[in-house]
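A single protein chain has been omitted; all remaining protein chains appear in their positions.
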Amino acid sequence: MSHNTFGHLFRVTTWGESHGPALGCVVDGCPPGIALTEADIQPWLDRRRPGQGKFVTQRQEPDAVRILSGVFQDAATDARSGGQVTTGTPISMIIDNIDQRSRDYSEIATAFRPGHADYAYFAKYGVRDYRGGGRQSARETAARVAAGAIARKILAGVTIRGAVVQIGPYAVDPAKIDFSVTGDNPFWAPDPDIVPIWEDHLEKIRKSGSSTGAIVAVEATGVPAGWGAPIYGKLDAELAAACMSINAAKGVEIGAGFAAAALSGEENADEMRMGADGPLFLSNSAGGILGGISTGQPVTARVAFKPTSSILSLRRSVNEAGEEIDLRTKGRHDPCVGLRAVPVVEAMTACVLADAWLRHRAQTGGGAHAPGAI
Amino acid sequence: MSHNTFGHLFRVTTWGESHGPALGCVVDGCPPGIALTEADIQPWLDRRRPGQGKFVTQRQEPDAVRILSGVFQDAATDARSGGQVTTGTPISMIIDNIDQRSRDYSEIATAFRPGHADYAYFAKYGVRDYRGGGRQSARETAARVAAGAIARKILAGVTIRGAVVQIGPYAVDPAKIDFSVTGDNPFWAPDPDIVPIWEDHLEKIRKSGSSTGAIVAVEATGVPAGWGAPIYGKLDAELAAACMSINAAKGVEIGAGFAAAALSGEENADEMRMGADGPLFLSNSAGGILGGISTGQPVTARVAFKPTSSILSLRRSVNEAGEEIDLRTKGRHDPCVGLRAVPVVEAMTACVLADAWLRHRAQTGGGAHAPGAI
Amino acid sequence: MSHNTFGHLFRVTTWGESHGPALGCVVDGCPPGIALTEADIQPWLDRRRPGQGKFVTQRQEPDAVRILSGVFQDAATDARSGGQVTTGTPISMIIDNIDQRSRDYSEIATAFRPGHADYAYFAKYGVRDYRGGGRQSARETAARVAAGAIARKILAGVTIRGAVVQIGPYAVDPAKIDFSVTGDNPFWAPDPDIVPIWEDHLEKIRKSGSSTGAIVAVEATGVPAGWGAPIYGKLDAELAAACMSINAAKGVEIGAGFAAAALSGEENADEMRMGADGPLFLSNSAGGILGGISTGQPVTARVAFKPTSSILSLRRSVNEAGEEIDLRTKGRHDPCVGLRAVPVVEAMTACVLADAWLRHRAQTGGGAHAPGAI
Partner (left out) sequence: MSHNTFGHLFRVTTWGESHGPALGCVVDGCPPGIALTEADIQPWLDRRRPGQGKFVTQRQEPDAVRILSGVFQDAATDARSGGQVTTGTPISMIIDNIDQRSRDYSEIATAFRPGHADYAYFAKYGVRDYRGGGRQSARETAARVAAGAIARKILAGVTIRGAVVQIGPYAVDPAKIDFSVTGDNPFWAPDPDIVPIWEDHLEKIRKSGSSTGAIVAVEATGVPAGWGAPIYGKLDAELAAACMSINAAKGVEIGAGFAAAALSGEENADEMRMGADGPLFLSNSAGGILGGISTGQPVTARVAFKPTSSILSLRRSVNEAGEEIDLRTKGRHDPCVGLRAVPVVEAMTACVLADAWLRHRAQTGGGAHAPGAI
């Protein structure tokens, strides 16, 4: 991971500020010959887009993605390629910023909003694009989602699904999690029973101008055994970095995660039996990863998001001049940034897995050694 | 992060298996002119060494480190350098494996121990050094601790201290955490009151041949504002990857971490006032990092460790031939691997911070912009 | 260097095909606070632009660059920043492809032009954007020149100048090289006496539909001692990779280069005396680099470019169907691609030096130890 690049072989470089002319990313290392048009990417961006409900920011952006390079429709050889495909060269994608509402930013131009990165950027760089958060804006995550859409196309056979599993103090019962129902409600809830509880909580939060944290869970099924690598290339280490790099993320756990601290070895270590397609684990405390390498079980992770820092209460802060001030963050905002994080967590998981797959193929040819097959 | 290398400018490459002739690491990118001898490194290794109590593995290793390159005592110019110093070239360190107890590994040579990485390595590579865990052994962490000792020398003014804050279900009261007392007990406990509780719990665990998980906290004070970088070079993302790469780690959180999910924006966002040396935060939910960049507050993180997978109970598993077996993991082992993780978490934190410092110096010259100073 | 990224800290990722909608690059790692607008970049692109004479390709492109991110004009703090400056976040630049002449590419859609990368791309990827060379087009070098313009702004005190020193068999007399006169003729010639000879040679080449090779020299003055690093981070190794990555480059040499093979140690090793500002070398066979580290002398390199492969003669080749064909490459082309390489070699040198400067600052703080100063 470089500053604005992540991945080793499937490499994503993102750029852009909230109120600049556009944002985008360059995806390098994508295998050639993969069918890819904007239509493969736009639906994932549409899922992420703000402005889709009263509990998410009112900013209205079409977030229309354009592919500027790295694909080709080969008229002369169309029968072979069957339409527009990736060429193996870098794929540049751009999303114009349309709704750069011309509001007055002068109040926060030199003030540091509590909980925001304003002061940290100032301390580091001495200059910052304060409009809408600049580079620290959650708009940057649109580029991640676009890259993730390409990663998904590489990951044939892998299904990646996210869900919100906690909002504020209200957590979904783990036993009732069903990733297939998250699309049936505006909260990405994997259990319909939690929906009215969250709705009530969020309505209170919204009315009071406050905000609330959340936890997002993600599950990748169909990941074969063998992806990842020892020590610093561990699949869970890569996943942890990728998810922790998302705006407002404050924690990442794999499988049983922090709960594993309270378990005994008997409770935690997943026993094995032989299944029809190889070893079968009788539980999944490991979250599908042992020694940093996938085991063939579903890869599971959870990411904690802090409450949005933009709230209506008057807060104590300081400004660039070193003066103590009281500050209220006005304007549109999300009461629960975690609600918008689901597509982003999914996208980062997809990118990490696509990268792991290419690295695994590089070192070993790509297969997995099956017990009994030797 | 490559497979066995981490860091961007302060780069650590580790190598070695549990029962090979030696293990070690190469530290590249260290600044020149830093006083460094084995005496700067050995004490940190001694803190990590197993065999120091009945609650850690009985393996007896002196873990004596030798520096093979990258330092020089310049007789001709000794007055200037004042003894042996780093030269800016790669520092190779080696630790011989002495206690490679010649036990019989035939039982596990082709069996996959539940909770271990045996099957994952087999699936990936088709071959694995099964003796003592091979590359997945916790012995690898000695190399990290050696590298961390060098990182600490780079980080003048920064103090990094770890503690065990939970063993099994027994957590230290956060209000009572005092990092200065961890050396007064064999459990790295930051609160003496928890010691008898943990002692009792571990004694039961040890007698039953079971194991238990734990949580390690780490705090780095003296980190100036401005370290880290946007998006994928975020200080917390780097820290998450570094800590999740430690054996048995299953979760990482920064500041308030997962607890932030249950908070409101008012509770979570740290307010600011001016202090004598710059902005002062009135709380530290952020764990000293905002937008991936340090704020000058203590950098705080917590890492969850699963219980050791080696336990005496008979467990269901499979072997390389694809046969279902019942397996009991005999031999020395740690009932609580988290107990040995404190020096490792500290070392990884040191390495990440040293790298962040060098990267910050590269891009900006190394200073921080102070409010009011312009 | 990744596939489409180069540099370690000053990192440039380029993208785009000759006949796609646009091409561009993302520059990551640029220090903050550097004054930067399109006006700092456009002049360098204008120098590179084809269509400026009868000896370069007739493609007419304005090559107008737009900066999409990473800069900010801080109205609230304008007095401090003094106009638009870099913010330390990634700088995305885009150049639209205007003159995508709608010619018929069907003839070369499945044919492999001799000397071109057509077959190599096909063998690797199985698909290629054949229009105008696709990714292998020299248009990609516009992105390098844009990045180089930013690199120059970082390199205060360093002057980088290139020249054509040989076209076909006609070489400039080394004793007569004067980099200050290259702008006085359309051939970047550092010696006016060679101009009529080259003009005559190129006219013959152009009329016959042939092409010719060339050698470009570059000199960077003002580089302080201490940039670069041992072994694989050697300044000359980085420079060699950067220059060899330019289209049509077939050789790179530093200082005396290949001629050094014929020299004796006495002739080659540059003697030293003390000058007013530090050691003074009495010659510069080393090209300003010893052990991979700059010495304070001018950094000098030469890059060989092969003749353009697009020529009017009928040539033997094969096509995708595996048939033997005879092929003539029609359309606009450069008789001497080396003529357009001067700004590109300069840009790559600038990028390598900017990266070396940041790396040097990271490891050492950025200074140089002066003899006698200790």
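Letters A, B and C name the chains as they come in the text, with residue numbers starting at 1 for each one.
Keep this in mind: contacts are C-beta pairs under 8 Å (C-beta built on N, C-alpha and C of every residue); 3 or more make two chains touch, one makes a residue touch a chain.
Note that this is a predicted model, so its numbers are computed, not measured.
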Ask   = Touching the left-out chain: which of B:118, B:270 or B:320?
value = B:320
Message = One chain isn't shown here. Among B:29, B:213, B:257 or B:307, which residue touches it?
response = B:29
Inquiry  = For review purposes, identify every residue of chain A that touches the missing chain, sorted by number.
reply    = 9, 29-32, 80, 88-89, 229-230, 358-359, 361-366, 374
Inquiry  = Need a quick check: the contact residues on chain C for the chain that isn't drawn.
reply    = 1-6, 8, 14, 112, 114-117, 119-126, 135-136, 140, 166-169, 205, 210-215, 225-234, 236-245, 249-258, 260-274, 279, 282, 285-287, 289-296, 304-311, 313, 315-324, 338, 360, 364, 368-374
Inquiry  = Just checking the interface: what residues of chain B touch the absent partner chain?
reply    = 2-5, 11, 13-17, 20-24, 26, 28-29, 32-33, 66, 68-70, 72, 74-77, 81, 85, 87-92, 94, 105-106, 109-110, 124-130, 134-135, 320
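Rule of thumb we're sticking to: only the chains that are shown with their structure count from here on.
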Note = Taking each chain's mean CA coordinate, chain A and chain B are separated, in whole Å, by 26
Message = Can you compute the centre-to-centre distance for chain A and chain C, using the mean CA position of each chain? Integer Å is fine.
response = 37
Query = Using CA atom averages as chain centres, what separation in Å is found between chain B and chain C?
reply = 44
Ask   = Hey, what residues on chain B touch two or more of the other chains?
value = 229-230, 364, 374
